[in-house]
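Let me begin by presenting the structure, written as structure tokens, before commenting on it.
A protein chain is absent from this complex, but the other protein chains hold their places.
Naming follows writing order (A and B), and every chain is counted from residue 1.
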Amino acid sequence: MLSKKWAWFALIVFVGSILLSACEGETVEVEVTTVVKETVIEKETVIEKETVIEKETVIEKETVIEKETVIEVVEVTPVVEEDPTTLPRDETMYFNGLQWGSVSCWNPYSQNCNNAMAIVQGANARVPMFESPYLYNMLDGQQYPLLADGPYEWNDAHTEITFKLKAAAKWSDGTPVTAEDVAYTWASHVKYNTGVGSGNAAYIDAIEAVDDLTVVIKAKLNDEGQAVNPLIVGSYASSNYVLQKAWTQALEERTGEDATEFMADTAEDVVYSGPYHQFFADDQKVVLVRDDNYWGQDASMWGELPTPKYLAHTIFKDNVAGSIALAQGEVDVSQQFNSDIQVLWLNYGLPVSTYLPEAPYGIGASLPTAFYNLNSNGLDQVAVRKAIAMAVDYPTIIANAMTNQSATFDQVPRSLMNPTPGEQAMYDHDAVADLQWAGNDIEGAKALLDAAGIVDSDGDGWREYNGEKLSYIATCPNGWSDWQAAIEVVAAAGKEIGIDITTNFPEWAVYQTIVTKSDAPLPEGYDIFMMWSNGAGPTEPWGRIRNMLSSEWVGMASNWNGNWGQYSNPDVDALIQAIPNESDPDALKEIYTELVRIYLSDIPSFTLMYRPDLFHAVNESVWTNFPHQDDGTDPPVPPMVCVDGWSIACLYNVTLVSQ
Amino acid sequence: MKHTLQQVFRSGKFVVGFSIFVAILLIVIIYPLIITDSPLEIIAQGTFFPPGIYVNAYDSIDSATHYTLKLDDAAAKRIASKLNEDDRLAMQEWLVASGIPENEIDTADTPKLLDQWENNFDPKKKIDGMTNAKRNYYIRLDASVDGILSTEGAIIAAKNPDTGALEEKGIIEQSDYVNVREVPNIRVLLLGTDNFGRDVLTELVSATGVSLQIGFVAGIVATLIGLTLGLLAGYVGGLVDDATMFVANLFTVIPSFVLLVLISFSIGQEKRGATTIAVVIGLTSWVWTARAVRSQVLSLRHRDHVNLSKLSGHSIVHIILTDILPYIASYVVMALILQISSGILTEAGLSILGLGPKTTEVPTLGLMMNWAMIYQSHILGKWWALFPVIFTIALISFSLNLMNTGLDQVFNPTIRD
Partner (left out) sequence: MKGYRKYFLNKLGWFSVTLVAAFLLNFILPRLMPGDPVAAIVARLAQGMSDATGVQAIYQQYSDLFGTNKPMHEQFFLYVRNVARGDFGFSFSQYPRTVADVIASSIWWTLILQLPAILVGWLIGNFLGALAAYRKGIFDKILMPFSIFASGLPAFGMAIVLLVVLGVNLGWFPTSGGYGFDMIPNRSWDFLWSAFVHYQLPFWSIVLIIIGGQAIGMRSMAIYELNADYVKYARFMGIKDRKILRYVFRNAMLPQITGLALSIGTMVGGALVAETIFSYPGLGSTILTAVKGGDYPLISATALIITLMVLITTFIIEMLYGFIDPRIKAAQSED
């Protein structure tokens, strides 16, 4: 019968396809190695010599040590652990929200690997596989030594940093981590003009190895003999990896020292110093496995191995799938924006929790900001800029767009600093209190516009400036849901005060190309646009302020740093320049306060909400003892999904729930 | 014509489908006249408020008259709402883990249980195997049962404008009730709010209207193009036919969805109004109409009355309009209905992918679903933001398809049952 044949055919096709798709099966080869063992046998022979000298017998004892080397050839069959086909649940920690596509490569020199579990350098470097000398802790602002031994020290002239490396630090191939590795890594970054190299070349002159374990970072000096930017120099060691010189040289050889090839190499054979390395990667998941020979179990560092044997990250198509998995316990640590996450434990009683038990649930660290295109009609007027910024309903943005995962502007009045206590203490609140508007002030905004003479003269319901109706397009990339919701609220505010603001959401690929082109005025359609700011880091808040306000980015063809609205104020530039070399805390506070004052008066952009650097939610159905507020750890472990900066200490603290 | 119409309206399926469709249309037209709020207005601060009747709390205390009702079970209900069975068992668990013998704990005896709880609960106590989530739960529970046994009323105080101190304005007793009719500010949200804080029901009605519009425009565009091309290809034949079929094949072969996606993407979000999207959908889905019309025309071409017209010397256009078109009219009507239905579905599909019309201008069914899914309403149990929309789309499709089947039966008597 026709249907039967079809059914068999379908069945065969089905089964065959599944078998074929499982083609990535690994065959485990058992290698029998021969080990040459040298045994040295020492034989001590004592020879007594009797000599008769003038009727006295002198006995001389001579000890002769004979060494015999016995060479044994022994066959060692290593105990082969069969690669498991199922990752044991009680030895694996699952992540989500970091990796959104398949891994392209394992090359730490490349910016393009899309390898979120292993290669992320920056203020909070990700250290499961590759390690930096120091780890930054966003909770207390300190840098803790990892590969380094003890804190780093500036010289008296404040132009050089010296630090030592731990003697116990080793690469995965057993060779020790030396200062030469650090120096060679930097030299390679510069030579091949990698992202790290070009980003730091203006501030770091050289990195040298004084001896095997001592590293000196020499800052670039300005005309007065001062370091151009000691802040950045001081943050280098906690932001960038140390890579093995020997491996780098091998890479250089096989790519013929060509920069493009060098950075495009997939580097499957990379040598690492961290506790985890690649185990499996395909379209569906990335798995890192622990190296039980990790040097960090030495008493000089952690004293033990990290608890989970496998770190696995399932690649989900979108946030929703990831949230479902979190709710079902298939994900332990979640870095995505889980909207209304409190519903999971309030309504469903699931063992899900965040760092803080109540709103804002996490530690805000960055300031997503709405930038003004200062060349648009009317946006060159402070009154218009301030009116729009005042009229926006921020409580609604925070409640609806961020589902309360942000501090409100009543709790943390707006400034240039993030909500962490460290940064909040760096400016004088009282001095700028009258400039810190709370938002949702429709009447105040209208009054401001009326006072500036920007009124509706032709009765169409919209105000005009210079004869032209005030009409703007507020925009952010399509698909970034919390930003889109926020922009909608901004647009709604415009209607209340008589300014026509509509929204538009171009694709990210288009948006970024336009916004980052700072060598020409922004085109139409980008009057009010949203972009991110720096989060927490050793150079903050200076780095964030520089990126938001400095005019050094204006004129760049590919500007990924900031100030996309192309604001230019020489006073601001001067203040920003002054900070890195200023060491007096009072003077610093004055400078920062002045910057906040200028920012809140000129309003080239305005903050829409506070956002954590990384979201951090955990499901405690398998693992427990994750970082949470008042968990008693000292130094406090930050909620950076257990892999960034000092947060990696979490991997050593977690335990299984059943214990 | 009249006879056909009579038959059409006697067909059960058609009538059912038609009435559902008309009902939807009427709701779409009449609802905005009664409830004049803008569908895109953000009225809620917070996401996904559940459906229900929202009574203004301030007015309940301030303006409405307070009536005293003495009801026996009021206290028990109040306590039960804050301390249900599971909570009591959890309390017992904690007390046992902290050292109190199990036989001393009686979960049914509320005062005693709460007394033991108050005396013993310590949030900082480390209990083996307790997760952080559980610890937070106990802290919340402790905060919520604080003072639930008290029978005293709540004091309402206001700030004295001169001194800034709090002054007592009144007391709300636990036996005070208000009549909902007397509260000036009440909002009925039959389907709650969505993630933006918009009233879902109002938005849904407006979105249905827009989606129907898009469906109509897309359907008409597709049918017109398909009809014209099909007629030409079928009747004129030869090179015209081959060329038309060639273009039709191209549209089939290049996956229509990819084509749609590419076009939507290229237009860019700025110009993606509802009508533009409708036209784009119409422009990419005319193929099967053209093919179907063509095959019908092919079989009609050699009929006697057509040959007669040809012999009489009528022009091609005249022949097509008077001799062929009326015979395929029934088919075209059915095709139109199907195109409308598929147009609505395609727009919804595009919106779900984020390639639909602009969000701020008008709501559409697809956009509502898109946002509901992005904000994870379906897994957070906030069903009202998503499932009514799916149901509406299904209902519209269903009614259109039912109408179509009914018409099919009228025009093809053989398949009547």
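Convention: contacts are C-beta pairs under 8 Å (C-beta built on N, C-alpha and C of every residue); 3 or more make two chains touch, one makes a residue touch a chain.
As the structure is a prediction and not an experimental result, all values here were calculated from the model.
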Of A:Asp318, A:Glu443, A:Asp458 or A:Asp571, the residue touching the omitted chain is A:Asp318
Full-complex touch with the removed chain, picking from B:Ser81, B:Asn249, B:Thr275 or B:Asn307, is B:Asn249
The one residue from A:Ala425, A:Ala509 or A:Ala578 touching the chain left out of view is A:Ala509
Missing-chain contact among A:Asn155, A:Asn222 or A:Thr266 belongs to A:Thr266
Those residues of chain A that touch the unshown chain are 3, 6-7, 9-10, 13-14, 17-22, 24-26, 83-89, 92, 94, 101-102, 104-105, 111-112, 114, 193, 195-196, 198-199, 202, 260, 263-264, 266, 280, 282-285, 287, 312, 314, 316-318, 321, 324-325, 327-328, 330, 479, 507-510, 512-513, 516, 519, 552, 556-558, 560-561
Those residues of chain B that touch the unshown chain are 237-238, 241-242, 245-246, 249-250, 252-255, 257-259, 261-262, 265-266, 268, 298, 341, 345, 348-349, 352-353, 369, 373, 378-379, 386, 390, 393-394, 397-398, 400-402, 405, 408, 412, 414-415, 417
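Everything that follows uses one rule, which is that only the chains that are shown with their structure count from here on.
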Per the C-alpha means, the centres of chain A and chain B lie apart by a whole-Å value of 39
Listed in rising order, chain B residues that touch chain A in their complex are 42, 44-48, 86, 129, 131-134, 136-137, 139-140, 195-197, 265, 268-270, 354, 358-361, 371, 373-376, 378-382
Touching chain B in the complex, chain A uses residues 319-320, 323-324, 327, 338-340, 343-345, 347-353, 357, 393, 395-396, 399-400, 403-404, 473, 478-479, 481, 484-485, 488-489, 491-492, 502-507, 510, 525, 618, 620, 624-626, 628, 631, 657-659
